[in-house]
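Contents: one structure, followed by commentary.
One protein chain is absent from this view; the other protein chains keep their places.
Just so it is clear, A and B label the chains in written order, and each chain counts residues from 1 on its own.
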Amino acid sequence: MTADLFQMITPELMEKMRAAGPGKRPGWIVACVLLILAGAAAFLFGMFGNHPERAWQAYLINLVFWIGVSSGGLMFSAVLTMTDARWGRPLKRLAEALGIFLPVACLLLGALYWGRYHLFHWIHNPPPEKASWLNVDFLFMRDGAVMILLTAAALAIVHQSIRTDLSGKADVEIASVRAQKILAPVYGILYAFGLTLLAFDLIMSLDPHWYSTLFGAFYFMGSFYTGLAALVVLLAVGVRSMGMATFVRPVQHLGLGRLLLGFCMITGDFFFTHILIMWYGNLPEETHYILARLRESPWLPLGPVVLVSCYAVPFGVLLVRRVKMMAVPMVLLSIVILAGIWLERMMLIAPATWNGEALPLGIQEVMITAGFGAVVFLCVLLFLYRYPILPLKDPMFLEVMAEFEEQTRADAHP
Amino acid sequence: MELPFKQLTYSQADDAVLRNLGSPTRLFWLLALLSGGGILFGAFCWGYQIATGLGSAGVNHPVMWGTYLINFVFWVGIAHSGTLISAILFLLKARWRNPLARAAEAMTVFAVATAGLFPLIHLGRVWIAYWILPYPNQRDLWPNFQSPLVDDVVAISTYLTVSFLFWYTGLLPDLATVRDRATGLRRRIYGFFAMGWTGTHAQWNHHGWGYLLLAALATPLVISVHSVVSWDFALSIVPGWHSTIFAPYFVAGAIHSGLAMVLMLLIPLRLAFRLEDILTNRIFERVAQTIVFTGLIMGYSYATELFVAWYSGNIAERDIFLWRAGGPYALQFWIMIGFNSVAPLLYFFRSLRTRLVPLFVIAVLIQIGMWFERFVIILSSPAHEFDPYSWGRYFGPTWVEYGIMLGSMSLFFFLFLFFAKFLPSISMSELKEELPAPGRAEGNGQ
Partner (left out) sequence: MKKVKSHGLIGIFSSLDAVLAAIRSLKEKGIRVDTVYSPSRNEELSHMLELKSSPVRWFTLTGGITGILFGYGLAAFSASKWGFIVSGKPPVPVVPYVIISFEFCILFSVFATLLGIAVHTRIPRFRLPLEYDGRFSRDHYGVVVYRPKEELDRIEENFFQAGAVEVKKIRPELGGQGSEVGRIIDPEVVE
């Protein structure tokens, strides 16, 4: 950064940036805790009721969905580091905050062990040719290991990111930037391979006779998509209620919106590819999976809803430039996307576990989902209580802020 | 923010690019002669094949597709990273893309043109190739648009047209620059092709929007074209081909080999034209880092395919992978794995991605690896399908195929050579958008 630009970062500006954050919000915390309790209650009620598999499938859907949101959100920070991108820097800490859910997710994954008989039918009918892979001990060990590795990488990135903001020493700054440059691709590789493994084990194996090579990529691309959508919502909350308004300009909203459009198209392309290949091949071992989800009741309405809410509507809306800079439409759209991808995960998981006649989508699922969502938001909130919401000492962030200041002064005195 | 290339003035930038558009040198004529000879030999081989039949190319039961398809996919693949650099990186506002863009787009156009010949070459009765087109005829016959091969025709011709038009649209302002500096007949020729471009604010505005829209359209086109090419294989049920990951796997592989080709073309170009100030090591470093990324995607794809082949429990699927790894094509298989997913990791080391020689050498390895990847995919699966009675081997490559391969590489090189000599290989107008405006250069003024 040139000397002229550096002068724009006055101590007053630094203080303002440091002061940004959620502030004391006991109301939010109470709301989160209540939602978590409600969700837990709904889950326990379902678990001890007539259809425990319904509660467990809701648990699994939420687990894979929110792991996706969380790890995908953190991936945005890693991508910023790997590409030396500048526009997204004000959002970096928010993205990292989303990743704080991952340690909790490790525990929740472990808790899945108690529901294994309701979810993994290959325990009752083990396919002999896959027995060495699909057995309970190996599955939970490898998925647990992968989650722990992923979480470790994520926490390492977050640690390096906040380290400088707290210490204020120049050599710490340089060391942490270098560390993040190494950790980001490591996290990226763990993200791709790790989420692929989770997808293969927790979603694809539910129907052990079906397989798709693209399934892992479909899961982690879709997860990045949901991470971006969650970031849009979080950014809107940040601008509205967490003091980020002065530090975020239209260029950030535009960039995030464009990324969202791009990943809408990529995820949609992967969705379409699955259908295309299996439609042409017409092989029963593949088509039974698709037909069960698109042609058989009670899953019939899900397909069109998913297509429209995840791909068709976001694509059309995000083509319009102005929409990307309007907070309310973008938040609504992101919520639609998140709900749509949730339903897509349901469409993948539920037909393998649920045998009832009616669609298993009711109060129970809503409350469990709200509970999970509240856990994620609580993690974000508690993190942002302790640590700055902006990456204060990130050199590129400071460059962006300096340029904003320069622009503001130029606009004031043309 | 620091520029990845030297902060030249506008006129310095123009001079650096335009001084190479002078009269052709002896070296130029030598290279033109050599590549022209290669083209003629390739044409002779093709003529021989038309007269003799496809047997002269080693094509027979059960492997109906030989090196022609390998080369087709190879060249289409190379074309893709040109569009990646000029269109996708433009949308992502990556500044290091700027000096590479024009040459990369040219590479795309020439590679697609070369690739487009191969579907014709691999036809037995090439004189009725027009039957693939949808035109009303007396027998009321139409192409089957459900076939991925027909989709290929549409996709490749669309890609050729669009990439040519995108390239030409970007060239317009630069052709005007050349016109204004040229005299006599050259001025009239360049003036004709510059179409009267004058650089008014209205022209820049509409052109800029148009270029952005073309870039936004070219991006999904890139992904769809190589996905369609991959679906030539994936929409079958042949073991080793019928796999959902083929579309992104091929697209990533295309970009992988294309970026390697960018290095293989632009490193010599920089040396020949003394463009060190513009085609800096930093830019090549960025290309190398992107290659690491695509290489990791290739590694991911290989690992996933291997795992799911086992997981599927399908004995034909398991067997094709064992046969690829340990059978008669084992050497090519391991070259593929090593050169495509392991060699690019060498670019993790800073010293290897900031010096021209290791950059070039590793790029060549990747190019070879990617050619062998198509070799392994295309030749092994039809040779080893479901029914052991139908198993066989490919009889080639024969001398006819080697000749046509030589011809295709010569054609590509020939076109690029003429491009580099007679057209500005670096986009001056786009470069100027990044350089400090006249009167604003730090230090010395104009």
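Points to keep in mind about this one:
Here is the rule we use: a residue touches a chain if its C-beta (ideal position, glycine included) is under 8 Å from a C-beta of that chain, and two chains touch if they have at least 3 such contacts.
In this text the structure is predicted, and so the values were computed from the model without any measurement.
Listed residues B:E105, B:E373, B:E401 or B:E430: the one in touch with the omitted chain is B:E430. Here the missing chain is touched by one residue of B:P62, B:P143 or B:G313, and it is B:P143. One of B:R179, B:H226 or B:R324 touches the chain omitted from the figure, and that residue is B:R179. When the whole complex is considered, the residue among B:L27, B:A202 or B:V357 that touches the unshown chain is B:A202. Of the options A:F140, A:F272 or A:Y385, the residue whose C-beta touches the omitted chain is A:F272. Along chain B, the points of touch with the absent chain fall at residues 9-11, 14, 134, 140, 142-146, 151, 154-155, 158, 161-162, 165-166, 169, 172-173, 176-177, 179-181, 184, 187-188, 191-192, 195-210, 213-214, 217, 220-221, 224, 228, 429-430, 432-433, 437-440, 445-446. Across the interface with the omitted chain, chain A contributes residues 272, 275-276, 279-280, 282.
Definition applied: only the chains that are shown with their structure count from here on.
For chain B in complex with chain A, the touching residues are 1, 91, 93-94, 220, 223, 227, 231, 234-237, 242-248, 292, 296, 300-301, 303-305, 307-308, 311-314.
For chain A in complex with chain B, the touching residues are 83, 86-87, 127, 129-130, 133, 185, 189, 192-193, 196, 200, 211-217, 258, 265, 269-270, 273-274, 276-278, 280-281, 283, 285, 399.
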